[in-house]
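Heads up: the structure comes next, in structure tokens.
In this view, the complex is presented without one of its protein chains, the others remaining in place.
And now, subunit A:
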Amino acid sequence: MKKILINIGRSALCYAFYFMLLFNVTHLLANNLSIEYNASKLLSIQQINISGTITDIKGTPVAGATIQIKNTNKGSVSDVDGSYTIAALAGDILVFSALGYKSKTVLVDNQLTINIQLMDAITLLEEVTLNAGYYKVKDKERTGSIEKIKATAIEKQPVTNMLATMQGRMAGVNITQTTGTPGGGFEVQIRGQNSLRFDGNRPLYIIDGVPYASDPIGTGINSPVLPTQPSPLSSINPSQIESIEVLKDADATAIYGSRGANGVVLITTKKGKEGEIRFSSSISQGVGKVTQFMNLLKTPEYIAMREEAYANDGITDIPYYAYDINGTWDKTRYTDWQKELLGGTAMITDIQSAISGGTAQTQFLLSGNFNKQTTVYPGDFGYKKGNVLLNLSHTTENKKFTSTVSVGYTSQKNNQPRMDLMREAVSIPPNAPALYNDDGSLNWENNTFNNPLRNLEGLYEVKLNDMIANMVLSYQFTDNLQLKINTGYTTLNNNETTTIPSTEYNPAYGLGAEFSSLIASQATRESWIIEPQLNWNKTIGKGKLTALLGSTFQSQKGNQLVQYAFGFTSNSLIYNLASASNVYTLTSEESAYKYQAFFTRLNYNWQEKYIVNLTGRRDGSSRFGPGKQFANFWAVGAAWLFSKEKVLENSKILSFGKLRASYGITGSDQIGDYQYLDNYISTGINYNGVIGLQPARLFNPEFGWETNKKMEVALEAGFLKERVFLTTAWYNNRSSNQLSGMPLPGTTGFTSLQSNMDATVQNSGIEVTLRTVNIQKDEFSWISNFNSTWARNKLIEYPDLESSTYANQYVIGQPLNIQKVYHFTGVDPQTGIYTFKDVNDDGMLTGIEDKTTIKDFNPQYFGGLQNQLKYKDWQLDFLFQFVKQINYNAASYFGLPGSQTNQPVNVLNHWQQSGDIAPYPILTDGSNSEAVAAYYKYFESDGAISDASYIRLKNISLTYDVPLKKYQCKLFLEGQNLLTFTKYEGADPEFKSAGFLPPLRVFSAGVKVSF
């Protein structure tokens, strides 16, 4: 039975697709006939021309408002001055609507002039429709957990990565920026860490219906300047996004089956709107600086520290290599190296233009964007991004056939130094010599100074071109039945190079271009998707049944070529592989991923009061071996709008109340391709003229899906006509059958093995969002949005953990993201050496027995408080983000106290003589091996971990709407990371990549004009 149609496969689907296209073209012709026919028919009926002006509450004209005759397709759009005309019949009802306003209906009743004042849509819940991926749902009727941010919030942030725009604005979504270097990546976690594998926690990203592979495309060896490999998600331009929806619970994500476990991020790009052609353009210029510098020793303190260290070590004859204090370097010179190396100003320029418009049937949008960002490092480095988005949609006159096409193309170019200067900026002795000689060349101070600017000689360059195309065709057979085909195509091309030119080395070594090297990586990724879907609805009893049936065919191919070349004839030929005396291919691989699914949704809505939603999906993925490829996923969600019950219907306080709950199973197949195969791959490395072959991995053909059972109960309540709206959700997700690279002892030849483990990880939490309209006056309004998440991650079950390979890494009942560390017991007042608790009292500090202190690195709670204030033509938006967490503290940046590296000023408070109680130990240059060993252990103790909670003014924006008649003009000031309140003493509490440039503080000013 199952095998009947196997061979029809894809080709049959293509035929179906062609038929569809053909059908639509002919149908368009047929429609034209009926248009003429309708027109002649209508002329015979008496109608009147109505005109008027549409204004808002302040009396300002509302341009682009639509005026539609209810229950017809006929409509009109208001002009810039708010005026409109429309022909209608006396009995018609006109519906006036505009974005951001409550719509209004008026009976024509022989009026010739109808002036309308639209009210600001403060309580938008009634009208808000959420994109749930395969279907849309009204916010008030949803059964699942969906967060949304809209263009209005996204546009007000001076950031280039769309992930940054979500930070602090969504409950349950934890986003951290990994570096302040432009083009760097973000870490995103939706409702915690589900998978034991770090890489297995990425959400699914879908752009206009097309899944977008977010996994990094470059190679790790190529980008030492970035702490994590960047994701191609940076291609998406925030200013072209209409909305971002995040699906969290089973009800919303189960329809994505095996890819929904970690949540789904849906990105919808802007579409053209009906109305006159509108042109808008904006330009802004920003400046970025490092948020804060660490407070380090100045020269006299530093010199004193070093001298004391040698005195402690009993060394009177300062060794020749201690250039900082043996007289080689000027002992009075002072340079603030952080200021010198990281004190620059990054210039951020952003230009955007868009043209859009259309008729009731055809709408278009064409927008372009250019962004340029320099760095805080000395030198000419920068990031550039340009993109174009075209969007076209057409609906036939009878509204039966709709087609939408959108094509986005992005080109990014990033040009950065090979190495981040952060670590050296905090460690170079403050009396180190000048960077440049008088003649402008780098100063190596007679070979005693490892000039930090050498790091700028090597370049890391990325060129990433990316196209996403999407077409949706739908046909409405009857009012109840709709066929829809969603097709998508993405292609991406990444070129990365890293140069290590000989100029990175001290010229005294006499190394020429024959020592220069280049790492070049080229990667492409291409994918297509076809998703035919059938929507059907029917009124049954007092309720409405909606059904969706669909199927997915998806294929992704990638390939990557990484080459290493060295020995160039000249440094100016360093990008030319042909000029290298040796070229080696490190990676040359291709991968294919195929995915197929069949999904369904059944929704029954009884009088908009009781709603049940069932979703299901059967998924097959090529990432698993034969017999393990298919699995089923499902969810059930229900909602009860209790405010519609008779008792509460007329309540003056409670204006909206809903209780919803969901339960279901989702999965994860994020394990990379071909992991089930036992095979050999090329090493790319030569031995006596032969390029080697090596076993690719320890193989395990048996592994299957990871399953994630999600449960949620939520209460949504609106009070006082929804001026206060509170959503409280409790969730409990359990991931089991953990698919993981199980750590193995090195004696197996590898350090991990992919397998399904009988472990269960639980993520539970409470999410609260509170939206309040604090003040709502004609000229002044103030709206607040607060969200907060208390989340707890816990390893629930792990049979036989004691004898497993995880015995000493995980603890049942504790989160996954823990570290077992020594307990720091302070500096020994007698010896001045760090001491730690010897838990088993055996007189020695040993890892297993004595690292018993557990530190949880998950945030305890996090969230944001967003405010929007409007006064006449002024608007002020600001967002405070807060996180309660711990992290490795500033100590992790610094070398041994007393050695030839700078230290934070706190080190002044160190042990000096017997009896001293001090937080920092005895100073040593390294000869005191006990102190050195204790110093290393310190990093593995809770002494190096401290509170890293913070409250940050993440984003602020002030907009002035210049009151002009003819066109709109907005002036805006925006800021990012402006203020931080924290006790943390490291570079930045927000981010976790010690030794890398933290996120910048950005100020930006701009103007936006539209007409």
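A few remarks follow.
Assume a contact is a pair of C-beta atoms (placed from the backbone, for glycine too) under 8 Å apart; a residue touches a chain by one contact, two chains touch by 3 or more; residues count from 1.
The rule is short, and it goes like this: contacts and distances are computed from a predicted model.
When the listed names "RagB/SusD domain-containing protein", "ABC-2 type transport system ATP-binding protein", "ABC transporter permease" or "Sodium:proton antiporter" are checked against UniProt, the chain not shown comes out as "RagB/SusD domain-containing protein". Of the candidate positions A:Asp678, A:Glu702, A:Asp758 or A:Glu779, contact with the unshown chain belongs to A:Asp678.
The chain omitted from view is touched by exactly one of A:Asn455, A:Gln596, A:Thr707 or A:Asn858, namely A:Gln596.
Touching the chain that is not shown, out of A:Trp528, A:Phe630 or A:Trp782: A:Phe630 (per the contact rule at the top). Among A:Leu698, A:Ile766 or A:Val839, only A:Leu698 touches the chain left out of the display. Where subunit A meets the chain that is not shown, the touching residues are 2, 4-10, 12-13, 16, 19-20, 23, 26-27, 30, 33-34, 37-38, 41, 320-321, 446-448, 475, 477, 483, 506, 508-510, 514-515, 532, 534, 549-551, 553, 566-567, 581-582, 584, 588-596, 598, 618, 620-622, 626, 629-630, 673-674, 677-683, 685-688, 690-696, 698, 743-751, 753, 803, 805, 807-809, 844, 846-848, 895-896, 899-901, 926-927, 929, 932-933, 936-937, 940.
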